[in-house]
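Left out: one protein chain. Kept in place: all the others.
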């Protein structure tokens, strides 16, 4: 904490603030400057509760200095966290990109298998699909629940992909923990601290999505909640934030990737499907996410977006996902990455042609 | 839903889109304009899942028209919802302003009673205090839990104020429902749909705070979740949203008050304590909230902010709250309101002097 | 400037940063804390250009401390700036509220006089009207230019109101300076530094509107540009900022008023017309602006909004403005203000009834 005094603050006022700080049990460091005096506070173990310091005579402003996160920080652990999965080479945070794909929601067995077959063949090592859907409207399809989890367990069995799916409360968390390989906490629950703590007592990795208006610090503190309960396998995921911009559903903040990597050892994925909300933007932003250095992608794919029960507008067609995989295989080496894949390799598809005119948006 | 075609879209493309719409089970209304054709869609019961309409040749854009809320809307119920409490004249949504005051967190019996005595005397009919605190850091004080609820129940007993306190998960909700008069759902849980549904099955009124980046529609839809389970006693509360502005902790959006009142019959309070995060801004913004037409205020008061375990910086001193009550008693009649109060009336305090210089910020 | 070191930074790294700071000509103050060391920098005259400090080994973050504004600050001048106008009792920043009203644009002599007559009678001391309109589209009505200024000069002559109108470039500024009493710089030009400097060399007061995404500091720095050229009569004006919220055109940030008043001696008005963009929100937010402590209001009024060439949707009818004046006359004393008025007083109008149902929005 730094206390900035007003330019015309008297020596007496500076002294009074220092005494107050000492009375609160901290140390005060007065630094007289050309224009004004600033007073540093040290000796605190955690965050300083500033109480009424800001109201004292002569005080201009308080500036917080210490960062409240510990376990997520590179200060504690300098090496990258790499999450491994038994019986597979797939990792999250290792040199191979983690590719997560699947439908927004599991709608039925046929749909889920149809999509799974395609994304596996294209190279995805992780299958995503919602069994519990947090929907803005209580009247929208809310997911199949445990039945959806069972379908995903069968998909793991058949295709070897690891399963990532969202838990929305304590009850669903218990089932997700049982069926899935990675427990997703969605953007709307990023500060559902009860759920975070409960996830922190799970034995499986947690994928934590950034809240719609979460600062980097709040995002890291949410991960800290999970880790503080003993679960160190946390994966962060940027999925777009809320801004004034209205050409996409959210504004995908790719600068978060290098920012997280500078402060934290945790891996970070990017979800361009929710990050843009528009199918024709998913592929370009996926390429950008790999190029910026993300540890992987989370992409929605649906074989019949027209009939999707949710988020059909932002789901790639399987053919588009094939092409996306071809493109990111070419970009990955530039950032020292590989794209492993567990399925059969896709046949060669030609790279994306240059910018197309609006007359043929479907090709974009 | 409205489908806007490109300027150079052919008649054939327009026809294809209309056929697609009809195939989806809706009716299509083509409106040829000077520049381009727009196609209205009707015949839907709920929201339209647009699937791949946007990808069709000649389509420029889709514009959503229908509002998804029903029960919260004045379309359903034109008269204002007024929430009454047995054994008291206090209401929320009636002609009398609802004044909610108390500390951020219940810290111990002495603190809670000291604050309660002061806010009751000044005229608050509702006492607020957190027993379960959603804190950004897992290492911060998280509230006293049930012990805090018991202290508040004693306060109701002694002072006659009704109790409003936050539930953060299913477990705490059960206890809050038992002890409190109004169940608060905090901003971070505004889209915790499981919790909203559970609150919708409670017999007590629910105070729902706006999420940090919630649009008006999302806010109303969160209330719709509660109402869709059968609990129609919902109170909305504006508490500031997240913007680029950094002179306050949040940006208090007072225009939400008339906007809600135009669309919905539910009452709406304003919380200028969280809305600004700074003690010296709470009184001016409280006055503004009453003047804009809010149904009441929710204000943090602490008798010793210096020693507060949370949010000391934004808590009013009891004397400041006294003065605030004097001021809003003068403003209320301008908007056709009264300030009832259940305690003894405060002795006359002179109105706030005009704008003071920065040299004496404590008086502000 | 404060340099925050990483938790595991070595003593050598701290020393290297201190040496670098000294080499840059400043003084370094190392403050070893429990978790990490922070290094204060003093000895700078203006802002510190941090160059490559952030890239040095062991450095976590730089935090800027000094404020770059001087002349706008209460550090320089503790008493409020009050702007007076010869031959009238109207002031801006004095105990009387400054009420500015008029149409968005001057469309013709008849329209301008019709509106002027009504707002003068209701008590406005300042008449606003655009002769040069910054319009988003090049195809929209751009204002009458000098002819509009002449009409406003006649209005001053006839009604005694002082004239406030916008200059959009050097050329229009020269004409506005000649005809008007106060030169307005619009939100879109808040960081048009050439125009600000030129306005700083004018002999007339400058009304500076906050940019759509300007922080408090940037807003004050824009005023500093004007003042640094010698024109100390600057009036600030909050007019809403851009956020994700979509129920109003902009989000009116009333907390800016007490924030400005704490840091600066300059007066600040509020413009709820642009701040909300919707007629039915102008009156509630005007009341709130007075209640929050603003030095005055700037409101759009049109006698035939249906036929307005711009911003018809946000213009009050003259009857609504009458009623608004009645309401703010009641609120002003609560904040130690008066509402002077130069015209005849309006006949008694009854105060606004409580919240009305959506079925009669016109009454709102």
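A, B and C are the chain letters, set down in written order, and residue numbers restart from 1 in every chain.
FYI, a residue touches a chain if its C-beta (ideal position, glycine included) is under 8 Å from a C-beta of that chain, and two chains touch if they have at least 3 such contacts.
Keep in mind the model is a prediction, meaning the values are calculated, not measured.
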* **Option from A:257, A:301 or A:325 whose C-beta touches the chain left out** => A:257
* Candidates A:16, A:62 or A:216 - the one touching the absent chain -> A:216
* To do: Determine and list the chain C residues touching the chain excluded from the picture.
  => 6, 8, 46-47, 49-52, 54-57, 59, 68, 134-140, 168-172, 188-189, 191-195, 197, 212-213, 218, 221, 224-225, 228-229, 241-242, 278-280, 305-310, 312-313, 358-362
* Can you list, in ascending order, the chain B residues touching the missing chain? => 2, 4, 6-8, 29, 31-36, 38, 40, 42-45, 60, 63, 65-67, 73-76, 78, 242-244
* Asked: So that we can see where the missing chain sits, which residues of chain A does it touch?
  -> 74, 78-80, 95, 213, 215-216, 241, 243-248, 251-259, 261-263, 265, 275-276, 280-281, 284-285, 287-293, 295, 327, 330-331, 333-337, 351-359, 361, 364
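Here, only the chains that are shown with their structure count from here on.
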* Distance from the CA centroid of chain A to that of chain B, rounded to the nearest Å? -> 27
* Structure fact -> Within chain C, the set of residues that touch 2 or more other chains is 74, 78, 243-244
